[in-house]
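All remarks here apply to the structure that follows.
The complex appears here without one of its protein chains, the remainder shown in place.
Letters A, B, C, D and E mark the chains in the order given here, with residues in each chain numbered from 1 onward.
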Amino acid sequence: MYNGGKIIAGLIIFFGLVTFPFYSNFGKTANKVTPKLDTPVINQLEKKECVKPKEYMRTEHMKVLDEWRDEVVREGKRDKMIVGGIEIEKSLQNGCLKCHSNVKTFCDVCHTSSGVKPYCWDCHFIKEEGLL
Amino acid sequence: MGIFFSFSMIIALVVIAFAGVQLANMQFIFGVVIPYAAIATFLIGVGFRVYKWGRSPVPFRIPTTCGQQKSLPWIKHSRFENPDSTFDVVVRMALEVFLFRTLFRNLKAETREGRVAYGSDKWLWLAGLALHVTFFVVLLRHLRFFMEPVPFFVNLTDSLDGFMQVGTPHLLITGVVLLLAAVYLFFRRISIPQVRYISLPADYFPLFLIMSIAISGILMRYFTKVDLVRIKALTMGLVTIGPVETDGIGAIFFVHIFLISILLAYFPFSKLMHMGGVFLSPTRNMANNSRIKRHINPWNYPVKVHTYEEYEEEFRDKMKSVGLPLEKE
Amino acid sequence: MSIDRRKFLKLAGLAGVGLGLSTSDLLFKGDAVASSSHSKAMAKERLAMVIDMRKFRTEEDYKRVIDACHSIHNVPTLIAEKNNPKNEVKWIWKDSYEHTFPDQSDDFHPEALKEKSFLLLCNHCDNPPCVRVCPTKATFKREDGLVIQDPHRCIGCRFCMAGCPYGSRSFNWVDPRLYLEKTDPAYPTRTMGVVEKCTFCVERLAKGLGPACAEQSNGGMVFGNLSDPNSEVRKLLASNYAIRRKPSLGTLPSVFYIIGGDENAG
Amino acid sequence: MAKTTQPAKPEELSKIDYTPPATDWLETPVEFKPGTYCHGSRIKYLEEVGFPNPREWAPSDEDWKLPANWKDIILEGMKERLGKYRSFQLFMDICVRCGACADKCHFYIGSGDPKNMPVLRAELMRSVYRKYFTTGGKLFGKQAGARELTEAVLKEWWYYFYQCTECRRCSVFCPYGIDQAEITMMGRELLNLVGGQTDWIGGPVANCYKKGNHLGLEPHAITSNIDYLLDDIEEISGIRPEPSFNRKGAEILFVAPSGDLFGDPGTYTAMGYLMLFHEIGLDYTWSTYASEGGNFGFFTSMEMAKRLNYKIYAEAKRLGVKWIIGGECGHMWRVLNQYMDTWNGPADFMVEPVSPITGTKFENAKGTKMVHITEFTADLIKNGKLKLDPSRNDHLNVTFHDSCNTARGMGIFEEPRYIIKNVCNNFHEMPEDTIREKTFCCGSGSGLNAGENMELRMRGGFPKASAVKSVQKKYGVNMLANICAIDRAVLPPLMQYWVPGVSVCGTHELLANALVMTGEKKRTQDLRLEDLPGIEEEGEGEEEENV
Amino acid sequence: MLDKALTGSKRYWTLVFILLSLIGAGTLAYLYQFKNGLGVTGMSRDVSWGFYISQFTFLVGVAASAVMLVIPYYLHNYKKFGKIVILGEFLAVGAVTMCLLFIVVDMGQPMRMLNVILHPTPNSILFWDATVLNGYLFLNIVIGWATLHAEKKGLPPAGWVKPLIYLSIPWAVSIHTVTAFLYAGLPGRHFWLTAIMAARFLASAFAAGPALLIILALIVRKYSKFDAGNEAIQSIGKIVAYAMTANVFFIILELFTAFYSQIPGHMHAFQYLFVGLEGHSKLVPLMWTSAILAVVALVMLIPPSIRNKESNLVVACVAVFISLWIDKGFGLVIGGFVPNPFDGVTEYWPTLPETLITLGVWATGFLVLTILYKVAISVREELGTAGAEK
Partner (left out) sequence: MNLNDLLLEKRSAILQKWFDLIIETYPEETAKFLKSQKNQFSNPVGHTILEGIEEIFNEVLGEPDPEKVAIYLDSIIRIRAIQEFSPSKALSFLFLLKKVIRAEVINETPEYHMLEELSVIESRIDDLVNISFDIYMQCREKIYELKANEVKNWTYRLLKKTNMVKEYKAEC
């Protein structure tokens, strides 16, 4: 008694599950998503810079926002920053989005692609789109 | 002894990956070449190992019966502990594979007042189940790096896993449970003398490996952040077998993926193959119906026997003396 | 608290080891707040509001201040009419004298007073029970006397609502975003399941502005530092008879009402 | 190297070495301790059945007189068996050493010897497997848990594979169902390839092969033995059953363990069979050729087991019976349930078993055509075909020991209990973790029931004895029923050592005690020819109970 | 040992199935509430706590029954409670489980519940309540399980259990006291602002919990071999009698204080509850039912001749339980919110989803209870120690 059929079926199922990402992506090409920096405000900045270096912001922006919210709400530290020549509040809505008004092509592209769903937008929303 | 050996192995692996990336700039080796090699080793190895098992037949029907056999109709048959049909076997196997039925039964022997007493001991079951379930969920969650767009069930798993809004980004509970379960199993291994005694380097190594994978993952998510977008580009490049870019990704990621590669490559050659083995275990995956249906042994060969004729030949006189019927007078 | 220290506390809390340390830290801090208010040692700054009810004559006077507040803070004013009055969210509103001052009303007040509406809002008490009862420090008192509700941290247990003797707090029983007439993009909405209330326009104060209601009140609402003897509020309180709601509870409200007197004032 | 322990000299006592062992198990050699192992098999036994390397030897000898190429023989044998048995191959590969089996083994509980943990007993062989059959083991040696096969290792195998009763209790608790019995069986097969047989197994095997039963009872001895049982039955009940032997044309062939024909208290069980079959007027026959249900061949090799088992179907075919009933026996039923049909079937010359008394079809035996006697009897009782007087067993407080083989190799739990509950008024279960599928072995199964290893048997039986002791304390249990001939042989000494006051019996002894036979005289004795309390002298009954 | 819960009679599985269906219904209702907000309940800006919190308050009392058995058994060596004490401990586990669940379903942001630990706030009574409730749950699970496990093995419990048992006694008192402090420390809520709030909690707890325990013990006796023993049940009956008397006495004290002083704030709540206020009288019939049942219970409990008959005791216990359930479940919490800070009356009545969720939580608690009792009973039945001691 070898149960060869069952073993092969089991192996096929297992390999099918393991290689799922490979064949489900078959024929596709990986496109690296790039957040767009093309907004009117950014285009007019005298110096293209953010509150922190770009590399830092890439990985730590959520921490920055988290720290801001405690500083602003809890500690009343609302000192403003000059970034790229314009004044920025420590605020998602009134700070970040001032330059990055393109939420869909700046924030969402990466978040969607990485399966991240921040709940910031439950309360904070974007100027031109009103409620999300 | 085994602990030290295994631990140094892990440290060495971490150092290799770290140095390879930081000093030798071998991002491509660690991010692309080794993962591909590991996946290939994993698939071929597992296939070969299972093939090797499958090549040996199951000559006899030897299920371990853990409950009442199917007998007279008025006797309650314990279907899933002593299955007699394929369906019952499937249920028994499902209970085993998904709920670790057997470990749930675990006992601990104790003696006091001059007699042995048995108490239930479910910690191994709990930790084992926690480790495996969370490992599965963690794997499922990681599909977000290998699928574009991210499928809904991956997003759903992620949001359920991060239901408790702790920290930024949200703490994913399975990662922590996975690590805790592995740590528990390690401490169990060294604190119970019997288990420590039987433990080989091959027992510590996978535990350390899983722990270090979990730790590197947790570090990456919460502490020494990495650029997810670039990582996703890399991982998508891997699964689409397209060009892969490895720039701008922190070394910790390469440590993480290197350790996973090691795990994958190590898998088919180790006790981790219990994953496949549990399905093939003849004492669990067979119905106890050999009195109903004949089980065929493919290598059943004729053997030398002592026939009745030979027997009668030898004892004819004695049989005759007590009046036993004979074939030949 | 420096950022580093706060970070440390967060990490420690995460690891479950910082409990003792941060606990004691806050315990003493809490005590300090309580004792300072009782010892009457005046803090350097204590922001307060004096509402001069004499200045509120027409319906329009009330509507102006209420709308000013609700519109800039995205308060979901449509709940009462579109959802259910019981789920109402409000930061500043009006009510009758006997509801506003239930312990201080009697049948022999002037008729005008009985019919007059009073403006109600968070009292930003100097000894706030809501801060005392909050299990997560989502509600806290700032050094300038403002009682602030941090909606990020609120777990929605509503203990503060039971603790507030002034009914100043609203809970988001339903999704507030569905009941906004129009929105002000400069200010966030709240999410379902958290408590909110008047903040004395803390975000405007930071910009050097006064509370929105006061700005629109035509002098009916005066905002200032109670600790400063030369502030307008002090002057008003010195020259007028003002009362506070439920003084017997010892909460020391920072909202004062001038309910009558010189009819020609302002 | 193996060594034999000498009694400690007094001066040795005073200088006990307190330092813990520096070596781990891979390097700790085995000591042959008197009382824990069986004698090596005699030449004649091996020769009789054609087992390799017959010679004079003793396990404690330095030189085992192994064939020169013993190592090749073993490794070749291992390779062959890895290819023939998926269980063996799999169980070598997938153990994760979780330790769940460790304290489940009666030998480990009774001795504390770590190599008696099922996992480590299996590792004794896995370590060799890794060395010669896996890449990791070849490359990394000790770090991969691999070791050379040396003579010392072989001796260690021998010592510990004859300290396993193949009871399968570990298998119940192993998350992957790894069955130490399977590994022990392979180990013993391999040892047999180089003559590593024990005398106590070799003898019965040779006997059974030539004479049809383990005890070597020749045909006339069987019939006369049964005659003596019939004398006793007549004395007790006034009725003399008339069984037939080797009778062609009988409806049913009855096969019992030969131990029941000869040794006490098995003989009382045999009397039980005889009385029951007589009472219901069953058309059946005994066979002197197939006079053994048990199979010591099973403790040597699959091939030998098949050679011995051959006789049952051959005899059934020769006699032309319709089907077979099997007596109360443990490993006999493991073999009949799991192996017989595969080895020597198909049994298509017989018909699906139907009870001639009740008309019940035994559907669960329609392949092998072999019914367990407790299934048969339980059906009789259920259908009210037997007149029973359970009060005749009132002097007994009975508990039931599930034999490992019928428990974990078959799953027969309710049938014997049903019988006991119908024939006894006082039945008490042992603690739940020591019965049914979790039952503990008697400590002497799989051919370990020799005399020279009595100490080992007492150790191995300690957990079961503890369980009996607890019901003895709690309910005054004085009778340990079972459905296994080995149990009936080995539990009496075990009880005498650990739990004096508890006797041992088969269930059909209890049944026959309670069975009211047509035309019987008033019974004053039980099957053991002991007076039934309270029957003759009503007043003295109580007093006797206290004795 | 948990295996025992996986095998059982048809009746056992029917009960489990019914409870699971209720839990299922409750879960669906909760998902509805989770999606649409607590607005789907009857709670409002004025009555901001409702059914959930009041059930929690009541069940904290039920959880206490264990201590009324533990004290006599362990402190006074009252051996008759030997068998029933495990029922008390497991009842506490079930009750505290419900308490915690009720708090969770009442939260607006349950995802942030760990904030209570991450931002520990010792000045908040709720922080302490979370601490003591979880601690009490832990204590009772560990103590109950460890003693039962030892019993199963036929061994004395491990040495570390004893200190935990002693610790559980003050701890049981603490869960009531702290829960009472939730209410008693709020300024402006006259109905709650009373020094004997904690004492009232203890009295009603020691009446309602043991009353339920008696009922459960009798049900268990009816459907299994487990018999806690007549004397034990009668002794608990005595406890219920004393505690209920004290409870009613305390309520009379409150009434006197309010109405003799004639302070409006103190009278209003009572007026609302018993006669209605400003034309609002939703709770009046319920409160009178409670009052009448309390009197009936006292009449049946105080004279030993009546109480000693088991059927009477059952009726009295049911009366006590329902009376106190209304008193705590409606009167206490709702009464505290009426009238509101503006002296207005907003009434409260639970909605359908709210009721379903409440039922679901009760079912969860009873499922936990059923499973734990099943294990305890099976262990005792197997050991042969389930029957009454002679």
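The definition used in the following text is that a residue touches a chain if its C-beta (ideal position, glycine included) is under 8 Å from a C-beta of that chain, and two chains touch if they have at least 3 such contacts.
Everything quoted here is computed from the prediction, not taken from an experiment.
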Of D:Pro243, D:Pro353, D:Pro431 or D:Pro492, the one touching the omitted chain in the full complex: D:Pro492
Option from D:Asp113, D:Glu429 or D:Glu520 whose C-beta touches the chain left out: D:Asp113
Sole residue of D:Glu31, D:Asp283, D:Glu363 or D:Glu432 that reaches the chain not shown, by the stated touch rule: D:Glu31
Absent chain, residues of chain D that touch it: 5, 7-8, 10, 13, 16-18, 20-21, 25, 28, 31, 33-35, 103, 109-115, 215, 224-225, 228, 262-265, 267, 451, 454-456, 458-459, 462-463, 466, 489, 492-493, 496-498
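We adopt the following convention: only the chains that are shown with their structure count from here on.
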Any chain in contact with chain A as well as chain E: B, C
Per Cα centroids, the chain farthest from chain D: C
B-E or B-D, whichever has more C-beta pairs in contact: B-D
Interchain centroid distance [CA atoms averaged], chain C/chain E, Å: 37
Two or more partner chains touched - positions in chain D: 431, 470
Residues of chain C touching at least two other chains: 10, 14, 191
Residue numbers on chain D that touch chain B, as the complex places them: 24-25, 50, 82-90, 93-100, 102-104, 109, 114, 117, 119-120, 123, 134-136, 143-145, 168, 171-179, 182, 209-212, 218-220, 223-224, 245-248, 288-289, 302-303, 306-307, 310-311, 314-315, 318, 336-339, 341-343, 345-346, 360, 362-368, 370, 375, 378-379, 382, 407-415, 418, 431, 433-434, 436-438, 462-463, 466-467, 469-470
Parts of chain B lying in touch with chain D, wherever the complex brings them together: 1-2, 5, 49, 52-62, 64-72, 74-76, 78, 81-82, 84, 96, 100, 102-103, 105-109, 111, 115-118, 124, 128, 192, 194-195, 197-203, 269-271, 273-274, 277-278, 280-284, 288-297, 299-300, 303-308, 311-312, 314-315, 318-319, 321-322, 324-325, 327
Chain B-facing residues of chain A, complex: 1-4, 7-8, 10-11, 14-15, 18-22, 24-26, 28-35, 55, 58-60, 62-63, 65-66, 110, 112-117, 119
